[in-house]
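What follows is a set of notes on a single structure, which appears directly below.
Complex shown without one protein chain; remaining protein chains in place.
After this line comes chain A, so read on.
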Amino acid sequence: MYAPFLRQGRRRGLVLALSLLVGGSLMTACGSSGEPAATTQAGQSPASSAGTAGGLIAIITPSHDNPFFKAEADAAKAKAEELGYETSVASHDDDPNKQSELIDAAISRSAKAIILDNAGADASIGPVRKATDAGVPVFLIDREINATGIAKAQIVSNNSQGAQLAAQAFVEAMGSKGNYVELVGKESDTNASVRSKGFADVISQYPDMKSVARESANWDQQEAFTKMETIIQKNRDIQGVIAGNDTMALGAVAALKAAGLLDKVVVVGFDGSPDAIAAIKAGEMHATALQPAALAATSAVEQADEFIKTGKVSKDEKQSIDCELVTKDNADEFGVFARK
């Protein structure tokens, strides 16, 4: 499809383009492994830092353009620095290859521990084992891997419980009956199906709740908006929308508002993002299930600290943190993915 650049420079153009591409990817690789996004305490070189502070804790998460991961990384960083560690924060952008490079970098810098929100349940097993074998303990947050006994801890929020919590509030607000739309997350993502199943577990108990549409909007606000507008064209008789994340719920809110339906429709989301909490306060959304991202991150750092100091972990590897329901009644009690 991208033929034009071949046209202009002919063969030499192609060689140049390819070498640029290769060079570019090498450069990003060096950039990310050699110099993590936000190393604190400039002036301390990695080699000498191990002796001076409590050592290095590497925090690796998906892209910070999602406020959830930013909140998680910020919380872990703050806790680690409070406990006297040096930190390096980096993002793998959900690229298993980049994640592997970042873990290599952490190993070569003799990190004391890695706090990881991983880039894939299967693809991350190898890199986590590599770090563990090299003597760097890995504490997983937010997402599990499909193996146990390698990571020191896997602390995830209880998506199933959260989804059931949200669905329960949804059913109650709808008076246990009516037509509803479900917006599902990216269907290749485990969390999308776990949440959808959690919704179904509760809603299926109420025979008067009728699903009129179930669409994936890929976690995306604009896509949720567009699909919701189209669904409204098909059927205006809708009393509720339940979405796999808040971003999609807010997209649905915008579409319902434009169609003049918002005051008749109950909208429930998932995640507890600051924007959703603002919408709940404004009466545009009914509820959301807040994932305590900050709590999981600080807990992981505390357990890492314990392991570094004692060589042991006192908790089970698999830990789940319950989600909390946010409604208009308690919206003021919550901050960025955490209780205030």
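The rule is short, and it goes like this: a residue touches a chain if its C-beta (ideal position, glycine included) is under 8 Å from a C-beta of that chain, and two chains touch if they have at least 3 such contacts; residues count from 1.
Note that in this section contacts and distances are computed from a predicted model.
*Asks:* Select, from "Erythritol transport system permease protein", "Sulfite reductase subunit A", "Nitrogenase protein alpha chain" or "Carbon-monoxide dehydrogenase large subunit", the UniProt-recorded name of the complex's unshown chain.
*Replies:* From the choices "Erythritol transport system permease protein", "Sulfite reductase subunit A", "Nitrogenase protein alpha chain" or "Carbon-monoxide dehydrogenase large subunit", the unshown chain carries the UniProt name "Erythritol transport system permease protein".
*Asks:* Touching the left-out chain: which of A:250, A:267, A:301 or A:326?
*Replies:* A:250
*Asks:* Thinking of the whole complex, not just what is shown, which of A:216, A:245, A:288 or A:303 touches the missing chain?
*Replies:* A:216
*Asks:* Touching residues of chain A against the unshown chain: what are they?
*Replies:* Here the touching residues of chain A are 1-5, 7-9, 13, 16-17, 20-21, 64-67, 70, 187, 213-216, 218, 220-222, 225-227, 229-235, 247, 250-251, 254, 257-258, 274-275, 278-279.
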